[in-house]
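Report on one structure; see the data block that follows.
Missing here: one protein chain of the complex. Every other protein chain is in place.
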Amino acid sequence: MATKSLSVDTDRKTQIIDITTAVAEAIPAEASGPVTVFSKHTTAAIAINEAESRLMDDFETALEDLVRSSDWGHDEIDDNADSHVRSLLLGPSETIPVDKGDLQLGTWQSILFVELDGPRSRSILLSFPE
Amino acid sequence: MATKSLSVDTDRKTQIIDITTAVAEAIPAEASGPVTVFSKHTTAAIAINEAESRLMDDFETALEDLVRSSDWGHDEIDDNADSHVRSLLLGPSETIPVDKGDLQLGTWQSILFVELDGPRSRSILLSFPE
Partner (left out) sequence: MATKSLSVDTDRKTQIIDITTAVAEAIPAEASGPVTVFSKHTTAAIAINEAESRLMDDFETALEDLVRSSDWGHDEIDDNADSHVRSLLLGPSETIPVDKGDLQLGTWQSILFVELDGPRSRSILLSFPE
């Protein structure tokens, strides 16, 4: 099977959630090579960094400051253009080396789901080279 | 064959073009696993988001606002350092789960070619796990 799915529920407009354990448990023992963790959404993202609680709060602040509310055309339809812009900049996926089922992350690296227009229920795909 | 190429012609300095259909048609029916869509340029990018027309205009505005013209050293050679900085931030590729030839995109996700120093003729590679 080339793909597995995960889901995550979010509570706030901008929220960073550590999904490392869920991803690690979903990788088959025989998988080796680059594995892609992919969010199926346009106002969310996948990122990798340290899951230290104060730092995760700093990330939420930094993402809100980087792209401010403005006179966006899309806001005539749906008042979340700022969320789409943040998602465009972070991107929907990270690709991570896996060796015989084990994620080859560095000591301080965690896989982060980045909610940018919550609260919502979100879907994540893992894609393995066959 | 591990690679296929696509081309796109752009009209403006900053321009977002939806290439989802062209990518989908180029993926062989037997491909499964993570597929990489890769721009071969240093003043362009590949991104994924919603291809709603007002939002695509908002993205163009947001990218121009995020990195302003400045007293860049590279501008002594070629007056486009701002385009290179935007390209560095967005990155040249996206990697997308594929299952038996089908892109596993979410409902609102489109694959976007991001021109940052047009108008130009641009080359895109698709890379498949063999």
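Letters are used for the chains, namely A and B, taken in the order the chains are written, and counting of residues starts over at 1 for each.
Going forward, a contact is a pair of C-beta atoms (placed from the backbone, for glycine too) under 8 Å apart; a residue touches a chain by one contact, two chains touch by 3 or more.
Not measured: the values here are computed from a predicted model.
The chain not shown here touches chain A at positions 32-34, 47-50, 52, 54-55, 57-59, 61-62, 66, 89-91, 94-99, 104-109, 129. Residues of chain B that touch the chain left out of view are 2-3, 33-36, 38-42, 66-67, 70, 72-74, 76-77, 81, 84-85, 87-89, 91-93, 95, 123, 125-130.
Heads up, the rule we're going with is that only the chains that are shown with their structure count from here on.
Centroids of chain A and chain B (each the mean of its C-alpha atoms) stand 19 Å apart.
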